[in-house]
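Just passing along the structure, written as structure tokens.
Note that one protein chain is taken out, while the other chains of the complex remain in position.
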Amino acid sequence: LIITLTTDFGSSDPYAGAMKGAILSVNPRAQIVDITHDIPAHDVERAAFVLAAAAATFPSGTVHVTVVDPGVGTDRRILAAATREHVFLAPDNGVLKYVFDGHPEARVYALDRPEYFRETVSRTFHGRDVFGPAAGHLSLGLPPEKLGTPFDGFERGTVSRPIRKQGRITGEVVSFDRYGNAITNIPAGWLEGAAAFSLRAGAEAFESVSRSYGDAAPGAPLLVAGSLGTLEISVNRGSARDRLGLRLGDRIEAAVSTSGSHAGRREA
Amino acid sequence: LIITLTTDFGSSDPYAGAMKGAILSVNPRAQIVDITHDIPAHDVERAAFVLAAAAATFPSGTVHVTVVDPGVGTDRRILAAATREHVFLAPDNGVLKYVFDGHPEARVYALDRPEYFRETVSRTFHGRDVFGPAAGHLSLGLPPEKLGTPFDGFERGTVSRPIRKQGRITGEVVSFDRYGNAITNIPAGWLEGAAAFSLRAGAEAFESVSRSYGDAAPGAPLLVAGSLGTLEISVNRGSARDRLGLRLGDRIEAAVSTSGSHAGRREA
Partner (left out) sequence: LIITLTTDFGSSDPYAGAMKGAILSVNPRAQIVDITHDIPAHDVERAAFVLAAAAATFPSGTVHVTVVDPGVGTDRRILAAATREHVFLAPDNGVLKYVFDGHPEARVYALDRPEYFRETVSRTFHGRDVFGPAAGHLSLGLPPEKLGTPFDGFERGTVSRPIRKQGRITGEVVSFDRYGNAITNIPAGWLEGAAAFSLRAGAEAFESVSRSYGDAAPGAPLLVAGSLGTLEISVNRGSARDRLGLRLGDRIEAAVSTSGSHAGRREA
């Protein structure tokens, strides 16, 4: 079975390797897939986003382990969350907020069975001593409910939601990628029926959705339906972040017209 | 079967993980090997070089997937190129130029069978929606010709070739590695019969080929037969790029004498 890893361990310390060894010591046949170890240190918000975006494509039965865990060794709990298709192991710090939001059916357990942990458990490296071995046991077929006790008081986090009301859409920039694309939380479908619209991001206004990055001239900004199904503000072969001076959390607003009138002109 | 990945996705976004999930959803037993996800964004030239250098060592039957694809979602095609031993999946943008150059036997297909793609195909992430699933099917044994239609109008790119003529060799710097070694396109064998030679790179002249990096004093420049079989300009435990001020595409010239006379002196 497949185990994915999403951590802030970085790639130059022994931590990711030690955790893989701990998994393989329990199940030498586990298929370990790195999602990333380059979450910025302690950045729970970023880890939540990356995990949710990457986990969705994995086959049924996959175990997703997320270790961005500034509270390691304190009394914060470790959760196993079983959705219809996957099992998630993570500290109880909100890093699973998109999982909980998208999977109301999730059954959640707080880990408390040391027989599935490493023989000695440190207070500073639960990736190696708790998450890794527990994931190894899950990949051997252990049902998640064997790892702990049902738990309902977990941190659900806050998922920022876009608003659509009387021809106005309001959302925000929820992520940037390495290309400098600004990913918003506005579903691309919200503009689909529109006769016309004007969407503002920084000083730029967009009045159409491009089909692909390459549909704009190199260096030109564009609006596109991104890979997560939400609107994305991009610059063909360039960085929208740098070019438009966007930042995480920036508000994105659109005026939408469903008649034939031109929303963009009405805005001006 | 083995599937290798060469992309410009970087290591901190969800993209590489999502693509692996899409592969494993088709073939949960696929053996995925990262060549690199750290190609500079949109750098097709660099991807072509890294892919060719790494792919050669893989066993027969390996599927090599390259996604450096600024044209994603435009009408650029996606290619499957079957050489004697391997299958390559890549956008039709020249990233396979060394593969085509080295494998005139390659059969090339343009992908057009959506039954081997993801159920919904976005216009912004073909790595997840087309390349990944198609690679998964190849790793299950699907013959490459099932993925598409024979296609001959693909981008062959330009492979810069070294010249040897009347005792003069001209080549160029085609790559740097992380150590700062300058990799040229001049076959190391071209200097092998020489009685004497002088090779100039920047302000430096070399009159012998060292056997290994460690044969020069620490900090001293040297010329060596690199791991790709071409001449490499290096500095022992240092960076030839920085020390000699070399840049990509810099011309490298050598005067070669096959008699006993000293080419280096003749140059001076």
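The first chain written gets the first letter, and so on, giving A and B; residue counts start at 1 in each chain.
Everything that follows uses one rule, which is that a residue touches a chain if its C-beta (ideal position, glycine included) is under 8 Å from a C-beta of that chain, and two chains touch if they have at least 3 such contacts.
Just so we're clear, the structure is a prediction, and the values are computed from it rather than from any experiment.
When you scan B:A18, B:V50, B:I169 or B:A182 for touch with the missing chain, the hit is B:V50. One chain of the complex is left out; on chain B, the residues touching it are 2, 4, 6, 11, 31, 33-39, 49-51, 53-59, 62, 177-179, 211-215, 224-227, 229, 232, 236-237. Chain A residues in contact with the hidden partner, per the touch definition given at the top, are 8-22, 24-25, 28, 32, 34, 41-42, 70-74, 76, 122-125, 128, 132.
Please note the rule applied: only the chains that are shown with their structure count from here on.
Between chain A and chain B the centroid-to-centroid distance comes to 32 Å (mean Cα coordinates, whole Å).
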